[in-house]
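Take a look at this one; I'll ask things after.
All protein chains but one are shown in place.
Right, subunit A next:
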Amino acid sequence: MLKLIQVEFRKLRRRTFIWLMLLAALFMPLAAVFYFASVKGTGVEPIEFYKWTAFSYTPWIILPVVLGMLCTMLMYNENQYDMLKQLWIVPVNKTAYFFSKFVVVLVYSVCFMLITAAASILTGVLPGYIAFDSGSVLYLLRKCMEISLLTAFAVLPILAAAAAQKGYILPVCLTLVYTFLGFILLMVNMYLHPLSSMTAIVMRDIPGVVITQPLNIPGAFLCIGVWGVASVLLAGAALKKRK
């Protein structure tokens, strides 16, 4: 299993586009700079600044879309060059193959949120919007870790859909629809969709966030768990069926 994961990472080395996608992490911190420059002045509460840069659209839209694309690319990579047959001949365990891809997604997600956190601190401290203090930085890092780990599990259905498919178009469209659904369900019912459940868990202790629905953390974990297990089973069945 460890070897498989190592191989997966070696495959990424030559794909510059995957590294380019990490730049999307800078989008919200930069947007925040323009927003605070035009609307508010300096001396903002650090948490309020981070709420803009790291806890809003990044976990709702940007991270899920980027991870969905990554899932599709990882799965499509082998199909594109018809490598899967050779992998099955080796033989590679199909479930292990799926999980090695998932580990890449997980690590990528963590890297993405670390970049977001670093960019948030830099864009906040350098122009002087916020004061640098260790308490808020630690809080930001903890929240970013929560977001990255939970989102990686929440996009498991997309990874499964990409594994069950030969093409890339369906998983990519699914990513867009899935993310959009999660975002809209935030306002309707948070405990139906893994991404909105992830938001519920992350938002539980961010000061100043008003959640209209009763907070149900076990329900949110249950939702992510059920979707995750269902996707792993689906992916396993689909990979077994594919020769």
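Throughout what follows, a contact is a pair of C-beta atoms (placed from the backbone, for glycine too) under 8 Å apart; a residue touches a chain by one contact, two chains touch by 3 or more; residues count from 1.
FYI, contacts and distances are computed from a predicted model.
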Hey, which one's the missing chain according to UniProt: "ABC-2 family transporter protein", "Alpha-ketoacid dehydrogenase subunit beta", "Fructoselysine and glucoselysine-specific PTS system IIC component" or "Rieske (2Fe-2S) protein"? "ABC-2 family transporter protein"
Going by the contact rule already stated, which one of A:V44, A:V65 or A:M198 would touch the omitted chain in the full complex? A:V65
Given the contact definition stated above, which residue among A:L149, A:L185, A:I206 or A:L234 touches the chain not shown here? A:L185
Hidden partner sits against subunit A at residues 17, 20-21, 24, 27, 31, 34-35, 38, 57, 61-62, 65-66, 69, 73, 167, 169-170, 172-173, 176-177, 179-181, 183-185, 187-188
